[in-house]
Structures are given as structure tokens and as C-alpha cells.
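Only a single protein chain was left out; the remaining protein chains are all shown in position.
And then subunit A:
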């Protein structure tokens, strides 16, 4: 489970890409192109290897005026799934 002090980052070979043909953001990774909805993109665009998971969820809670616990739960599920596929690293 993700801790607020964990610092997520995208490893080499995994990157955000704006798909101009489909008009959406995708996460490009080995053998995968993960289409991102607005929420997923909001989370990943804050994953920079600097901000902690706690800081990211606090920012999102403020930006979307949503309860931090709900945001943290959703974000942890999404980032955890990426981590299982080795599309995300935690420091």
C-alpha cells in the first residue's frame, strides 16, 4: 500500500504522451499504451520524482475540491496497478 511519504516516479521507458489523433493523453510503456481519463492524467502529470504521494493527493483534493481520503484511495489503486506492471517506481 502506498504511504504519503512515498515518492512515485516514472521509470525510463514509461512516459506521458499527448495523442493528437484520439485527442487524449496516454501513458506509453513497453508493449502497452494506457489511455488516460482526466483523473488519471491529473494524477500522473504530478508524478515527477519530486512530489510525494501525500503532496500529490493534497494538491488534487484542493484542485478538485474533493475529500483527500477519497482521492488518496483512488490514486493509490491506480498507481498501485501501474507499479505491479513496473510502469511506476516508488522511492
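Following the convention adopted for this analysis, a contact is a pair of C-beta atoms (placed from the backbone, for glycine too) under 8 Å apart; a residue touches a chain by one contact, two chains touch by 3 or more; residues count from 1.
In this section, contacts and distances are computed from a predicted model.
Visitor: Report the protein name recorded by UniProt for the chain absent from the figure; options are "Sarcosine oxidase subunit delta", "PqqA peptide cyclase", "Acetolactate synthase" or "ABC transporter permease".
Guide: Options "Sarcosine oxidase subunit delta", "PqqA peptide cyclase", "Acetolactate synthase" or "ABC transporter permease" narrow down to "PqqA peptide cyclase" for the missing chain.
Visitor: Name, in rising order, the residues on subunit A that touch the hidden chain in the full complex.
Guide: Where subunit A meets the chain not shown: residues 11-15, 17, 19, 21-22, 26, 28, 30-31, 33, 83-86.
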